[in-house]
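Only one protein chain is missing; all other protein chains are in place.
So, subunit A:
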């Protein structure tokens, strides 16, 4: 790892306009030893962490405790009304809806779902429920290898519409696609 002051000294860091403190002359032997120490410390830690050495990172128990706590805290979000079925009305959680959309976006080759937002109609089931979605906004990342971004956007839109129609009987809605990032595969 590069020491942050080495980065600054080359004039490429945000600290380029700020003079170095007098104790940091680059030709100072003690400073050089100090920089070597910091560098070797980072190298050692990177190596040990990559080897799974628990001395420089959380124990497996602590890591698993965090993940369990996060899963336990998973919020399902508001209830969202879906088109009523012959058997009666039904709702699903906002997070379940997001998961359906995310899976549909991810199913298109070279595309990664980022975030999704919904516009809802007026709810019929009271103020604690969101109405049937009538618009979906998908923020996505597309592979830099994709040649026709409009084609990719159309494919994502088609996949989302098909998934929502097939699994949730949502048919009357608009899907907006926003390509936010390009990524390397």
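Assume contacts are C-beta pairs under 8 Å (C-beta built on N, C-alpha and C of every residue); 3 or more make two chains touch, one makes a residue touch a chain; residues count from 1.
In the analysis below, contacts and distances are computed from a predicted model.
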- Should one name the undisplayed chain from "Putative spermidine/putrescine transport system permease protein", "NADH-quinone oxidoreductase subunit F", "Beta-ketoacyl synthase-like N-terminal domain-containing protein" or "Sigma-70 family RNA polymerase sigma factor" using UniProt, the answer is "Sigma-70 family RNA polymerase sigma factor"
- Interface residues of subunit A toward the undisplayed chain are 1, 3-4, 13-15, 18, 21, 23-24, 30-31, 33-34, 37-38, 40-41, 44-45, 48-49, 53, 55-59, 62-63, 65-67, 69-71, 73-75, 77, 95, 98-99, 102-103, 106, 112-116, 139, 141, 180-181, 183
